[in-house]
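Removed: one protein chain of the complex. Kept in place: all other protein chains.
Moving on to chain A:
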Amino acid sequence: MWNLSLNKICKLKMYNFSTCNAMPCRNFLWPMIPQARLEIQKERVVCHTRVQRNVNLEKLQNGYLFPEISMHELQHIRKYPDAKLINLGIGDTTEPIPDIVAVSMAEYAHALSTVEGYRGYGAEQGNKALRKAIAETLYKDVQVKDSEVFVSDGSQCDITRLQLLLGSNVTMAVQDPSFPAYIDTSVIIGQAGDFEEKSGKFGNIEYMNCGPQNNFFPDLAKTRRTDIIFFCSPNNPTGQAATRQQLEELVKFAKENGSIIIFDSAYAVYVTDDSPRSIFEIPGAKEVAIEVSSFSKFAGFTGVRLGWTVVPEELCFSNGFPVINDFNRIVCTCFNGASNISQAGGLACLSSEGFMAVCSVVNYYKENAKILLETLASLGLKVYGGENAPYVWVHFPGSKSWDVFDYILEKTHIITVPGSGFGPGGEEFLRMSTFGHRETILEASKRLKNLFS
């Protein structure tokens, strides 16, 4: 958490160094050289470089959403040090990783200290066996090739690499509300234009409102053409999964407009009904879409770091140049592959035994979702999502979402996420994530019942 205040910046001290031959050498790295010693002289000097700050970063409105929430959390803890805080805020997995997966990573790590098992640089695109496993296990019926799969250290990183690929001269559309990284990376790379206080939107971004009034699917007839369309399904934060028909409409829309869909399928494994798990289930999608996904919410890999992006060979820029060629160049230049240990874990997740094991953890979170959903519905609250995603989206018409966030935190010591953090379309809503130990979820339900009944 950044805590450097302007005050601190102004009180900089000038440091003078002097080498001292007589000092014993503490620092193991430099056993042969005299230790540099620090002598502090108290002078008030502030030195600026002449490098201009990146104007795009100036445009970002606040800190990134989740660290902001952490700050509220910290303030709350200071106020109520004995409170038993329940975190239904950041969507962080809580249940242990299945043994079979953990053991595979441990074995791989051990092997790295043997001559036969040591591995250096891996292919930047990912380990061949893992790419193949992803293609064959998760895209079984839609014929994604292993050469189209790029293994990564997670979706947030992939989204930035895709932005680097696309550059600052493309326009983009997002669902509203949406996962903040789409907009924030767009601002950082220079696509987004200026922030307009009144609307709470960036000038060059097309916001596709998704709410109860339109079944959480954009009114495409009213949507302006953009080069790129970010679409997340099952959706974070609304928990809604798009139907096959809706995705067919989206692919058609992209085709007519010559746009590229970046489809985020990080929560695909949470789908309970027959909603599509991959954009590539839609005919024609390979010519208009890239899919980004992750082991985070699938295998509890939020800290282990593993994901992938599928770039079909058929996807071409307007001049016919294959997008996959440029993405490959980005991956080779701006990245050096996901950790080989994480990749070993990923491969174990996709073995038949591993897959069953991770799915049972996913089912655990789905049960959590059911409990929360039932609780909130029983309280007469307008609640959405929770059936195909580990998020529940609660509507508090007429309220400001940060106010509801603060109210719930104050009264029940439960951290949630204010909907406005996901865009203006999230105002009046609150997101609750359904990760957590069962007893935590049950306790949270109890507290919510107390508050709202």
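The working rule: a contact is a pair of C-beta atoms (placed from the backbone, for glycine too) under 8 Å apart; a residue touches a chain by one contact, two chains touch by 3 or more; residues count from 1.
Criterion: contacts and distances are computed from a predicted model.
According to its UniProt record, the chain left out of view corresponds to "Aminotransferase class I/classII large domain-containing protein" among "Ribosomal RNA-processing protein 42", "Septin", "Guanine nucleotide binding protein (G protein), beta 5a" or "Aminotransferase class I/classII large domain-containing protein". The chain that is not drawn here is touched, among residues A:E73, A:E313 or A:D406, by A:E313.
Of the candidate positions A:S178, A:T238, A:T309 or A:S342, contact with the hidden chain is made by A:S342.
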